[in-house]
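On to chain A.
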Amino acid sequence: ADVKSIAILTPEEGTDYGWNQQGVDAAKAAAAATGVEVVVAQGLGYGDVRPTLRELAEEGASLLIAHASGYNTSAPEIANELKVPVAIVDTPSALKKGLVADYTLSGHEGAYLAGRLAAKMTRSKAVGIVVSGEPPSWNSQSAGFAQGVKAENPDVKVTYAVIGPAAYSDAAGGKRVTESVIASGADIIFGQGNGSSFGMLQAVETTKAADGGKVYFIDVIGDKTPIDKGFLLSSVVWNITPVYTAMINDLKADTFGTKSYSIGLKDDSVKLLKTAAIPDNVWTEVQALREDVISGKIKVEPVFEATAVRALMTNVSE
Partner candidate 1 sequence: MTNVSISPAATPDIVVLDRVTKRFPGIVANDSVDLAIRPGEVHVLLGENGAGKSTLIGMLSGLQQPDEGRILVDGTPTPITSPRHALSLGIGTVFQHMMLVPTLTVAENLLLGGSWWQRPKTEELEARVTEISRTLGITINLHARISELSLGEQQQVEILRALVRNSRLLILDESTSMLTPKGIDELGALMRRLVEQGLAIVFITHKLKEAAAFGDRISVLKLGRKVGEIPPERFRALGEDEIISEIVELMFGKRKDDPEAEEKAPRVLPASAAPLLEVRDIEVPATANTPGLSAISFDIRPGELLGIAGIDGNGQKQLAEALAGQLPTSGGTIALEGKRLDGLSVGERRESGLRYLTDDRLGEGTVGSFPVSINFFLKQVGAAPFWRSGIEQRAEIDKRAGELVREYDVRTPSLKTPVGRLSGGNIQKVLLARELAEGAKAVIFNKPTYGLDLANTLATRQRIREIAARGLAVLLISTDLEELLSMCDRIAVISSGRLVGTVENTGDARTRVGRLMIGLAA
Partner candidate 2 sequence: MSAETQAMSATALDTSNGTPARRDIQRRIIMTLGPILAALIIAGCILLAVGVNPLTYYGFVLERGLLSPLGVQQTLTRMAPLLFLAAGLIVAFRAGMWNLGGDGQFLLGAVTAAASGPLLVQVLPAWLALFCAFLLATAIAMLWSLVPALLRAYQGVNEIITTLMMTFLGTSLANVLVKLVFLDPSTTVPQTRTLPVEDRLPRLFDTTITSGLLLGLAAILIVHFVMTRTAFGLKLQIVGANPRAAVHAGLGVPKLTIAVFAISAGLAGLAGAVDIIGVQGNVRADWNPAYAMAVIPVVFLARMNGIAAIGFVFMLSVLSIGGESAARRLGVPHHFTLVLVSIVLIMLALAEYIDHRYNQSRKA
């Protein structure tokens, strides 16, 4: 089919060095690569996006990318109603030829590597995970990270803390909880959150580890290097461009909606960010692990349920 323009819808502004920004940037890159127009509708919130979906469809978008798990009920409905192809996240069961495609983005493999990296680098033998909520895509990374840590060194403690329900904008909560986790001994924080992740970063930057040294931060999805002050150890960076490019190509080839797209270590759509803070020998070891994951020598199963995630953490009463 003829693809003239695509549209991407994100819940928050595409300036968050995270989920929204990666989506918007990827849509722009994929559009540029395939020579189509792109319309960006950002900051739509977590409410009802049907009006915007309809409006974009009316404006002639050939593909609507609904880049939030909260949009995966409304977008397929609009696809059926207006016969316009949509792409949604986290819902592989919703595939429909020509209309609905799914891309389930799970960085669990990358998070696993991040866990290995953290376990290698922690001085205190304790790391922490701080999240501002428990959506499936974050759960799988929390789990992947914990699995990586345990695989590298079962003696490293992993603590886990959720800031609070709907605490996406609770930067103060992010900082407070992260400080507590650092105080519990962690010197590496694996943080996931939108606005609140800046609070976590702030905590890492302003709190000393138990040994008086630096606490490092491992980010997810985006690349916060431009705003880093030397505390960013790494990030599980997602590159969604290949996914969107494939979608556009499938749309052109009339094979849209026949498969789920995903990201992984193999094509570097999930990769660990190399920063100056990672010693070269450690990085080499991690790269070797990456090969093992790709080759299937190491299997990392995604875990999506919050309860299962929490079960993976170090239980202090043991």
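Inclusion criterion for the candidates: all candidates are chains of the complex that A comes from, given by their letters.
The working rule: a contact is a pair of C-beta atoms (placed from the backbone, for glycine too) under 8 Å apart; a residue touches a chain by one contact, two chains touch by 3 or more; residues count from 1.
What you see is a predicted model; the values in this text were computed from it and never measured.
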{"item": "Chain touching chain A (counting every copy) in this complex, out of 1 or 2", "value": "2"}
{"item": "Partner candidate 2, residues of chain A touching it in the complex", "value": "13, 41-48, 50-52, 54-55, 58, 69-70, 72-74, 77, 80-81, 90-91, 93, 133-136, 165-166, 168, 304-306"}
